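Let me give you the structure first, and then I'll get to my questions.
Left out: one protein chain. Kept in place: all the others.
As written, the chains take the letters A, B and C, and residue 1 is the first residue of each chain.
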Amino acid sequence: MKQGDLILLVSPKGKRYLRRFDQDTVLHTQEGMIRFSEVARAGSGGAVATHIGHVFRILRPTTHDLIKGVKRSTQIMYPKEIGYVILKLGIGPGIRVVESGSGSGGLTTALAWHVGDTGRVYTFEKRPEFYALSGENLDAVGLSHRVSRHNHDIAEGFYPDSVVKGDPASDPTDADALFLDVRTPWDYLPQAAAVVRPGAPVGFLLPTTNQISELLWALEDSPFEDVEVLEILVRRYKPVPERLRPEDRMVAHTGFLVFARHGGRDVCPPPPPADFPESMDAGPSGFPDESGQGDDNPDAAD
Amino acid sequence: MKQGDLILLVSPKGKRYLRRFDQDTVLHTQEGMIRFSEVARAGSGGAVATHIGHVFRILRPTTHDLIKGVKRSTQIMYPKEIGYVILKLGIGPGIRVVESGSGSGGLTTALAWHVGDTGRVYTFEKRPEFYALSGENLDAVGLSHRVSRHNHDIAEGFYPDSVVKGDPASDPTDADALFLDVRTPWDYLPQAAAVVRPGAPVGFLLPTTNQISELLWALEDSPFEDVEVLEILVRRYKPVPERLRPEDRMVAHTGFLVFARHGGRDVCPPPPPADFPESMDAGPSGFPDESGQGDDNPDAAD
Amino acid sequence: MKQGDLILLVSPKGKRYLRRFDQDTVLHTQEGMIRFSEVARAGSGGAVATHIGHVFRILRPTTHDLIKGVKRSTQIMYPKEIGYVILKLGIGPGIRVVESGSGSGGLTTALAWHVGDTGRVYTFEKRPEFYALSGENLDAVGLSHRVSRHNHDIAEGFYPDSVVKGDPASDPTDADALFLDVRTPWDYLPQAAAVVRPGAPVGFLLPTTNQISELLWALEDSPFEDVEVLEILVRRYKPVPERLRPEDRMVAHTGFLVFARHGGRDVCPPPPPADFPESMDAGPSGFPDESGQGDDNPDAAD
Partner (left out) sequence: MKQGDLILLVSPKGKRYLRRFDQDTVLHTQEGMIRFSEVARAGSGGAVATHIGHVFRILRPTTHDLIKGVKRSTQIMYPKEIGYVILKLGIGPGIRVVESGSGSGGLTTALAWHVGDTGRVYTFEKRPEFYALSGENLDAVGLSHRVSRHNHDIAEGFYPDSVVKGDPASDPTDADALFLDVRTPWDYLPQAAAVVRPGAPVGFLLPTTNQISELLWALEDSPFEDVEVLEILVRRYKPVPERLRPEDRMVAHTGFLVFARHGGRDVCPPPPPADFPESMDAGPSGFPDESGQGDDNPDAAD
């Protein structure tokens, strides 16, 4: 265990302490004090006792734990939505993604985790208090170095003075993906279209059906296409093998997701047909046949 | 656009061709031939015309596109489950994850995409035809170099002869996470516990309630704890702003997800209380207060 | 079995023939002919063979069977919604209920079944073809005598010339309940308020969220109150005991239900307080205490 490593300490009652490791720290909990030097000795997956004998488990946090650990003063996005957004926007190592607002930094945390050290998150937040809070949350989980943050209203575009043009660590131009969790996303479609690369996937989170309709109307007159609207429900079961049943109550609504794709650049003119050779398709050279690609199979879509 | 880059060509009717770029290829489609040299000129986000004038869009595929593009001869996991699994197992750059069975390679593809070049996927499949198919699918998307594949029945453990002990590219020991998509996962819990690091998160996909009960019983006598059972539903809407409504039909079931965590090593003995200094909590040194961590807030869980 | 009794004949393959009994009829099916005199001999719950030996079951249809048996040329209401509407509107023996449009007569059939011979259904349909079709369907199930039908546009109110004022079999005044399954119900709220008794429950079926918003706005300026919006989902399971699981696909949307209650007449003035005796509450005289009535328990609501 080395300086700055994220650790999750879990009390006997399940209370969770998400911390970065520091050899000299002593954590004060309601069930007693824990020396981090003892935590290091036990190691991740081990256990440690407080000075009054309560045993805590030592875990390495998952992304799900990090998102749950975000200090929030807004409604944050849920893992059920974040996981799906990650796939739909193609977020992964090396990806450059733009996000607004930063909110409490829950989605920012997940994006920063997934883009790795070779990718970049550009996040914009107009309210100073959330700009500060999301920064704190990113620092706390040690992911700030992957994020370019701006206290800026995107109504004026994604290029505030704080952006250093031409510096990939700061300049969001030609971003691979974009996500908007703002109240009136229809107001920012031209700005969004200007900051992503042609063909880039974009996503939106909206709580009400009125907002969806509003956004759909705006998307009709935008460079975005392939619009999808959906919501994600998680239903939990009581893990009792001899009396298996869903839990009595569930979260019924956290928001609707809208996805679209930048329509791309203008088409290049078709080449003269006579010019075409009788050569091979790329298919046989390795890639499986289209027939199995499931595009005609609606069941394969989600 | 460079040799081997993944591209997604979309026909005017929405038919999708997922290919790796090669300068000399000519793609034969039902709507005419497309030269990849023209594709390179137009670039990602652009468009290209077939020799008979049909215009195709050129896109960079998202993870969602890659999963949809998997050639399958089994039921594959859906993006809605994969996205959630990615978060619950903490999959990201640098992570080492074990998976069985490989199936058609849909989950393997997503895992390999997310672990990046610094992580590793170890996948085990006992049926030769799926071992071959998942390999083909990984090759097709250019992710094979991140995956250690074994045609092996995990009833005999995760250490077939094909594993080179001590070689991190091959040896799955102390894996950060594990996922089982097999018919009788309860038969492999000791093997699973032996291959992951203490405290590691594990997941399971199961289609029937009988299997969940069976697995829950086995987990009670295993080193795994913190068991959760859930299912994920995606409900899609017709994207018509003036007549917004859910689609008439939806996918109602693809499988139940079970998650647990390796219980970790034995506890170390508590230190003598007299020894404790009056020092600072780690909290104030940067990490937000626990009060906002949402652990008491059931709404924050998913 | 007597003349006019409803019977449901089910073929070996599950094809259903809903008929009214007549001693002299011979039913022609794809699997041969069935004499109704033989049906009478076997009786309800028995079985009968066609002239070429295929055995059909003889059942008494349930309300669910009747609704399924409605010949339709519109989208009909589903049993899942009808059952809930029946309870929310308090439909039962002796109740007088107004409905528009008649559509194919599916809901009309269910209402007519439940109000019994002492109740009454008043149904209004402006399109002649549906007016005719719903009449046919009611005749077919022998429930026409409980229904007052009008080929009339309710924009002009619920009192066409075909209504005989003061005749309870024809005049819908002071109806106990009302249900509107029309495209623009917000246009008919004054007419609806004028036809029901004060305090009466009313219901609406609408397919889109835009329509719900429109109706909610109109209800704000109407005499109706206690507005509720909900939808009902039925999820079916494959009835296989050793592999129990939900069906792969389900009906995801048939419509939203909106319920409200007529706000009633103006309040009478409060009596002088001095006038009050020290007498008993009605509660102890037989009715269970309020404490258990579940009104504070949101779980009890649906």
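What we mean here is this: a residue touches a chain if its C-beta (ideal position, glycine included) is under 8 Å from a C-beta of that chain, and two chains touch if they have at least 3 such contacts.
Computed from a predicted model, the values in this text were never measured in an experiment.
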Touch list for the missing chain, restricted to displayed chains, reads A, B, C
Chain A, residues in touch with the chain not shown (by the definition above): 207-210, 235-236, 242-254
Those residues of chain B which, in the complete complex, touch the missing chain: 209-210, 212-213, 248-249, 299
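As a convention for this text, only the chains that are shown with their structure count from here on.
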Averaging only over C-alpha atoms, locate the centres of chain B and chain C and give their separation in whole Å. 48
Which chain C residues touch at least two other chains? 209-210, 248-249
